[in-house]
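Mind looking over this structure? Questions follow.
Omission of a single protein chain aside, the complex is shown with its protein chains in their original locations.
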Amino acid sequence: MADTMPSYIGRSVVRREDNRLLKGAGTFVGDMKLEGMVHVAIVRSQQAHARINSVDLEAARNADGVVLALAGAELKDVLPPISGMQVAAPKGWRDGMDPHIEIPDQTLVPHDKLRYVGEPYALVVAGDRYMAEDAAELIEGDFEPLPPIASAEAALDAEALVHDHLPGNIAATLHAKKGDGEAALETAPHRLKRRFYHHRYAAMPMECRGVVAEYDSRTDSITVWSSTQVVHWVRREVANALDMPEDRVRVVAPDVGGGFGGKGHVYPEDILIAYLAKRLDRPVKWLEDRHEHLLNAAHSRDNLFDIEVGYDDEGRISVVKNYFLVDSGAYSPVGAAIAGNSIAHFMGPYDIPHYEADCKVMMTNRTPNAPYRGAGRPEVAFAMERSIDLIANELGLDPAEVRFSNMIQPEQMPYAVGLPYRDGVMIEYDSGDYPEALRKALEGIGGLDEFRSRQKVALAEGRYLGLGLGCYVEGTGIGPFEGATVKIDSSGKVMVATGACPQGQGHETAFAQVAADIWNVPIDDVVVTLADTSHVTMGYGTIASRSAVTASGAIKDSSDKVKEKVFAIAANVLEASESDLELRNGSVGVKGVPEMSMTLKEVARAALPGWIHQRPEGIEAGLEGTAYYEPPTVTWAYAANAAIIEIDAQTGVVKIENYVEVHDAGTLINPGIADGQVKGGLVQGIGGGLFEELSYDEHGQLMTGSFMDYLLPTASDVPPIKVIHTETPSPRNSFGFKGLGEGGAIAPPVVIANAVCDALKSFGAELNNTPVRAEQILNILDAGAAVAE
Amino acid sequence: MKPPPLDILTPSSLAEALSMLTEYGDEARPLAGGQSLVPLLNFRLSRPAILIDLNKIADLAYIKDEGTHIAIGAMTRERAIEVSDLVRKETPLLQEATTQIAHLPIRSRGTIGGSLANADPAAEYPAVVLALECELVAQSVRGERRIKAAAFFEDILTTALEPDELLTEIIVPKIPDGSGSAFVEIARRHGDFALAGIAAQITFAKSAPTDVRLAVCGAGTTASRLTAAEEIIQRDGVGAEAIKAASDAAAVSVDPMSDLHASADYRRRLTAVMTAQAVEKAAQRAGVIS
Partner (left out) sequence: MKAPRTVSLTVNGEALSGEASPRMLFADFLRDVLGKTGTHVGCEHGVCGACTVIVDDVAVRSCLMFAVQAEGADVKTVEGLADGEELHPLQKLFSEHRALQCGYCTPGMLMTAIDLVESSDALSEQDIKVGMSAALCRCTGYEGIVKAVTAYAEQVHGKPVTRESDNG
């Protein structure tokens, strides 16, 4: 092949985003300043559950600099609620999940009832945020407190209802079954029954949310800039709420300072700010502050499991029964998606013939629950991986051994799990070698046998070392679709627009790499536009580890459409046969004949409409193609984690000596970016395992309302980490890509819990909740010491 | 989270600041480094109408060698204390404690006077001034008053300062020869509020302790001296058994609060662990144990 570019896919190309971000020249929503802009402060409930009798806005309206003050009553008949089903339940769930889904709609600003501390009930628009906050303080509400429902379990038995139309506070139930769980349990030689709890924590991006909106009365159109992961969803909801054509609503996510799922759905403010901009005919800005973010941006996890496992003398698991409650807070913006994820992912990389899952998505008087990096997978990894360690303990086997015994072998791939995925399609793990990943992880921490010897020696010296393992699989690249539009501009540049909405993943670079390879152009000749509804008519967004697969797929399909035309036109101009042509280095030309060639710029010109065009008959003008890639189903990434910890016997503090993750996300676009994603997720997982916790008291008051109490991992909390990337291509798309945004965050909590239990094995310790607390560990040591005496 | 409406007055001399404090009384609060006060203002948990900004009073920031002691102006930045050769040499306990306060950018603005007057139960400096038996100088329009550290901390976030007084100087005795000190603390993450912190200052003669000062922070409503533990070390020395007994006594003598980060019991345990570590370290530095 003459003169073709070396492939960009697979190279750690320096990120093009870096330059502006390093200089502080990024544009985040908070940086935007529009002429005449006014600022919003939102008044939020300080009670977990209350009826609103009245809201007095008089003093606020008269305060300095106030343009508008309003409460829920005024919006009651003006703005519809956000539909509870921002993500529709797929058709394929009907049979496989027995879904009963009654997710309540979310009124933007309630007028009748408040259901969680942080829920908005009024707002003020003023000249600046300072004045808006002053006025907000003057708003007096008359509330009648109602009994707060402070947990999922309490919700089951409570007389009080979070939503009057949801008896038992149940917003959804799902039921899935494979084989015959009851019978299998009865005949299993051994049974394990345990309760596990994976607690409430959240995405906590460094940039809080924010929305700026500007209405143009001349064209009756509106632009909304939102720190969001789903610009097309926001457009849909704004257009619906304001009764405008979607085409007249433009939504843009500028630079977004982290999302991790927390910005992955439409929030009331996305619509409210747009409404205010139109109503006031002035640009409106709302920036969430950190206290608001802790109270009101979606929380996540918070699942309570009652698990029963049947197994034999070798630790081979024959059945898992998984009954769990999701504490979804007062609303569930992404419906039953997390619960569906949990059910689908529970069995992980293990070959388990019988499975039964039953879940209830509960409404409580807490902040709404929505996906955060992992979205159900960390929860079930916790339950499954703890169960395996407990089984190993019961049988006197090594937890690694029990995992190997149960793992799906590479020759069993593709492996049909027997359950539908969140997209409704029956799950089939497509490619990978799970035992090999675990072997590599054990090698990475210095070898299992070596560790066990070291552990024994240490124990004799009164030191507690532990090994924790965590293996999982991850469905990635979910549909329903992603959109892309590719154009060859008259400059010859390849213009790529897609619906992906990055928040740090380096998409501008990664998709430039993909497009540069597709078109065989230098990467600097690819211009990527993301997160802007005006550039691609339909799009889905960046959540659920999906964009590498789905956006690339859409870019390829739309490129294919344009390539057809490029080849037809070039064949016409060069008087060659299309099958003799190839793309090379920004040009298209005859294979083996370097001088018979035209640049893409020349093709673009030849494609123009006009009297001197050079298109063959039947070829329409322009070089533009749009495609909506609908993946057949998800493709399966996976990982094996191993960590060695030591417990400080005096303080109970866990020190992670070494953490290894072997991670496979198929072919990697940019290994450097991929590495950063996995490591970033991993450290978030460590946060979830040891530091981060959203705590409520029995009145439904959030006690962790600042960064003094919600503790994020810092540079000095990060252990030595090694991530080993393996690349088993996906057979489900032409690139071989699998998704990887979430992976790193899935296993660390259970790895840490398993390691601690392993270290304290001689005490018969069981840690079946998160976060893992030093005090708990000290109590175990004390109890053991007491017994020994 | 923006501060409520307020005015900021910027006196250029202590006298000016004191008369402002008297004039405005309840309406005003002094603003030192702001690292504790401004977050409260941003959360609107504190709502003074006036802040008296002390940061432009040049002669309130100094570290002076006065022979038997070091005089430190109340507005001296924690960061300046951290890098002061004089402090490191003559009162190393103060220097070591400073390195554990929050993070460097906080120490850039935070002041010793601000920290002491704020009297956060987990703050490091109160424990240090108790252990070093400092005198604190308070001034008002009515004159000057010296308050012994032992009488300074009254309750959570409450000191012996009158509403019209400013803390202006901290008198830190230089430590005698043959002594060793250590400041150790344990927190959830580096720089967080101490769950238990110990300031240890021990003077030895012929390897026996002659003067034992142990102060704890983070394990009660105020920092305090661990007198029972001190007595044990004074009497029995710094062998392993004595240290264990002293630590146990320390744990029993504190009355910690329970919160999200640690229960009272756990804080008690940590007090014991930190006491042992601090005493051992101080003794090592004095060359008494290896």
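Each chain gets a letter, A and B, in the order it is written, and its residues are counted from 1.
Everything below uses one rule, namely that a contact is a pair of C-beta atoms (placed from the backbone, for glycine too) under 8 Å apart; a residue touches a chain by one contact, two chains touch by 3 or more.
Values in this document were obtained by computation on a predicted structure and should not be read as measured data.
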Candidates A:A154, A:M204 or A:I569 - the one touching the absent chain: A:M204
Touch residues of chain B, complete complex, unshown partner: 1-8, 10, 34-35, 38-39, 41-43, 51, 53, 55, 79, 103-106, 108-109, 189-191
Absent-chain interface as seen on chain A, which is shown: 14-15, 17-28, 30-31, 33, 64, 128, 130, 204-208, 255-258, 260, 289-290, 503-506, 646, 655, 657, 672-673, 675-677, 679-684, 706-708, 712-718, 720-721, 744
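Please note the rule applied: only the chains that are shown with their structure count from here on.
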Whole-Å gap between the CA centroids of chain A and chain B: 44
Residues of chain A defined as touching chain B within the complex: 129-130, 133-134, 137, 289-291, 650-651, 653, 691, 693, 695, 703-704, 706, 708-709, 711, 713-714, 716-717, 774-775, 778
Complex interface listing, chain B residues touching chain A: 1-5, 43-44, 186, 188-193, 260-263, 265-266, 269-270, 273
